[in-house]
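With one protein chain withheld, the remaining protein chains of the complex are depicted in position.
The first chain written gets the first letter, and so on, giving A, B and C; residue counts start at 1 in each chain.
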């Protein structure tokens, strides 16, 4: 991957000239180390690439390390902050909300913290959602619960109206937790803020249960999702073994990437086929999916299939016209498509199968975070606060090479991480499933 | 309920004249108490009814208590036994298999125990499923796993061929674990055995995750099913609360009875509507389901609905013709029907909702039994063995008034237990949900 | 068991002359059935005993069935109620609190509900614990959490001071959730109330995680306790198998009864020795525990032992003097005693063992109730309210032959349910463990 062209400069609202309040820290004998803006972590850690870069007398690309700064930009006693969660539910949302609120309140002494309800809708007057004044007590116990304490909604809203709302409320720091679309909106909001000459820090925490954010090695909620997905695989395995020619077919999340499908398959080790967006397969013909499935049934009498929701989209192009009458939704649902395709295939061959289809997505994404994700979320939230207090803006809090880092929104937006078909993860999946290429010829 | 006409006499193959081997028991200082055939437990425990019966100088109906008999019919050293599991998966199948095998082997010294694979298919030569010779080691650890160690299948098979197989294998005791259809088949098998003059004990262990077997106060797997169903309800609640006008709709098992839906709703207490087969509701019109749902959304902004798969079947009669083109499967799926109905209803009213539909059935039924169900299954299996060894036949092992009992197959077959719309369970559901009658007018 | 002498008459405060408010119920088409005071369930359900009783022209003993009465004693708009939880934590306490509060508030319209904090201490001024005014919102979500919303404490308090407090607060109904000692106190409180001519209903909900309350077939929290105890057994089993001569020793709750130990052993099936208070065993000598343990290690290389905390108390009498120097606490701890005894025994024999001791009690009892226990608690709480509203007093809410019933405190107090050494449960444990009598000779 070409890391050299990555933008790694974090915009700021101005000079951070106020000393960070340390009343909480100074009572600890081990005084807290502040992080300097010059502390940076290499993006590419390959010895070869780094050596090459230095040989060319260039500086290797690096990210600013996140954490508390010695000087801050905002006066905590005056600052008003807002939080919003957008898009689909994801384990860990409440942990991040809690962490941001507690760090603002106890770490810096900020007293005006507002929750924008139901995603971007919450900024827009016509929806009539109340703004919530958040106190620490209100969020102390929300991590035991899944979902979002603030609610969420999908879809874009007018950027001008959003900034109007921020201006009206006199917000100084806005924390936006959301996926692709939200971060795109965050970029536009930050630009509009600059245009209006306002001083509002916009800090994003990237949310995607699919773990496919560019330049973010891990996104919160992913670990929980994998853990819970294994239950569905176990169920599918028992159903498959339970009947002659039993097939368990599980659709897992992953519109553009197969990280959940691949990782869950490795975690459970009972899976015979993993289908992901990054790796094409043929449905029919010798060596194709159905043919290989038939061989597997002959050999072992049952099969477990995990399909990421974005896998096999080319199949819809090929067969598009057949499905027009049934409406768009069904057209693109690879899980139901494969279910129907397998049933037809074996019916034509007069082979009795027993196929069980499982779609656990809502059960997974609405759960509370597991321990690992919760710890991760608590760091993300704190670092988001440190970044905003320092007057940094238009950035994401990410995790890279074992450090929490600042990533300029422009560096990550519009790109996506995917499973490398030649990499360690997918190779391990192939080893574990023995599924082969699933291609003709 | 009229209990008086219930058949409570257990058929036997002949005189139990062999002393029960007690090598295992005698080494325990607390020697095992045998159960006498005259030990019976009242079916109806109402003081009023029992008094009335005695006043009329009749004997109140009662069940024989299950357990080891002092004399047995079969010579353990010669006996050959067979086990089969039929129909849908249910938590606890492996626990029962294990318990039967260990009791036969260690309790009585039976050495020839055969597993019939894949349900009734396993008896029929044309399917070509192997018979498994089961040793204790093979089943020692199967309770950690869901599904059925022996596999299963649905649908009837020819009774003659089944009995042919039993005769060919020289089976003396057949243990059948299955639902309605299986117990009906068991009855016919037992009759055919009698007709041929064979001496084969047929003992059934009723399986229905729905807990709706007549004269059986609790069926195995039900407790596990309720426990796991609460996870789906929790997910639906988080999804519902997460969005403006959020609706979580969960379809749970229950073709003819609402026990799982009602009990899970009480266990989780986050449910606003429970729809079950036993209680009719109106879909449309004032006071109907959709109207009440709209009112709930106006009041609280979200709603959680649990629907048993057999609820609202009359809706299909009324609307039957509209759905003919789409095929039979969809016609009867109340979950998808309600989903579509709610979406249309609010679309017409121009109210934006966010509905999430969850169908966790396969995840639930394929799990291992929880502790409670496992203990229950271990008793069911042992008592099935005791009954068969004593030469009893054409009976079920049931649980009634805190005792394990023998129920003649003829007493239970073809009838069904249902939620009493005036009883304690449904009243508690109405109290907990506050849903009202959901009827017009 | 002799049931005939059981007191089954429930005292009342006076005539229930007020119609039960049914505003909540009447909006349901299926109007709620009230339960009549004459509806009773037989205590003994054996056909033989009941027949004998009738032959002798006596009425068989029976319990009043719990549930809502058509007429109530208290005027809900005037009634002030108090709740208190006492003794050790137990899964389900919060479910009962919630159920009582919601039934009082929504079912009857009672608006003054007070929580007494930290058990009986909460009545006594010198401790200074606040009384809590409980509204439904405060308890809506407490079932997700273990422990007690009201806190608890151990030990008795002055009955006079308690009744002073009730009188001062003008309480009409007192709900006491607690074990042996609490129910004994409840009896005395009820008597003092009568002496003072007050009209206060005292309703007890028996709490014992050990499930050993006389005349109560099941106590709340027990099922959760068994389920969680199996995790500890699984851990002990893995530790035992993990090392040469590995021994896993788990101490489970059960001061006077071995229900948890026995049931958990059946649920997990990995246990080789179960020691309970009801069944004596010899520690040393041929056939004794240590000798049998040694044989088991020789045969299989590992062993799992479950000991109820009240087992083997006679061992302390015999060896009492040896242990005096070490203090009282250690003297009575059978878990640590057996650990030391086994270590010494094998050391003397020069056999290397690896013994792991696990005491999971606090982890078990402080958990939230599982689904099964929660449903059970919600019924207990509601029925406690129905009983109090009807003016009944000095009673417990119990569960008997599948019905919730009213048990006079005098019938249950001071007696205890125990595992029958000749019964089905213990026989199954012996079959499952193969431990034998563990007695010399």
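Going forward, a contact is a pair of C-beta atoms (placed from the backbone, for glycine too) under 8 Å apart; a residue touches a chain by one contact, two chains touch by 3 or more.
Fair warning: this is a prediction, and the values are worked out from it, not measured in the lab.
Novice: Of the residues listed, A:86, A:266, A:283 or A:304, which one is in contact with the missing chain?
Specialist: Residue touching the absent chain, from the options given: A:266.
Novice: Looking beyond the chains shown, say which of A:33, A:170 or A:332 touches the absent one.
Specialist: The missing chain is touched by A:33.
Novice: Please identify which residue in C:99, C:121 or C:401 touches the non-displayed chain.
Specialist: Reading the full complex, the residue touching the unseen chain is C:121.
Novice: Who touches the missing chain here, C:33, C:153 or C:217?
Specialist: Reading the full complex, the residue touching the unseen chain is C:153.
Novice: Among A:88, A:107, A:122 or A:221, exactly one should touch the missing chain; which is it?
Specialist: Touches the omitted chain: A:107.
Novice: Name, in rising order, the residues on chain C that touch the hidden chain in the full complex.
Specialist: Residue positions of chain C that touch the missing chain: 89, 118, 121, 127, 129, 145-148, 151-153, 231-232, 234-239, 241-244, 354, 356-360, 362-363, 366-367.
Novice: Over the whole complex, note the residues of chain A touching the chain we left out.
Specialist: So the residues of chain A touching the missing chain come out as 24-25, 27-33, 38-42, 45-48, 50-51, 54, 59-60, 62, 67, 98, 102-103, 106-107, 143, 217, 223, 226-227, 229-230, 263-264, 266-269, 279, 370-372, 374-375, 378-379, 382, 401-404, 421-424, 426-428, 430-432, 434, 436-437, 439.
We adopt the following convention: only the chains that are shown with their structure count from here on.
Novice: Compute the distance, rounded to whole Å, between the mean C-alpha positions of chain A and chain C.
Specialist: Chain centres of chain A and chain C, defined by C-alpha means, are spaced 46 Å apart.
Novice: Show the residues in chain B shared as contacts by 2 or more other chains, in ascending order.
Specialist: As it turns out, chain B has no residue touching two or more other chains.
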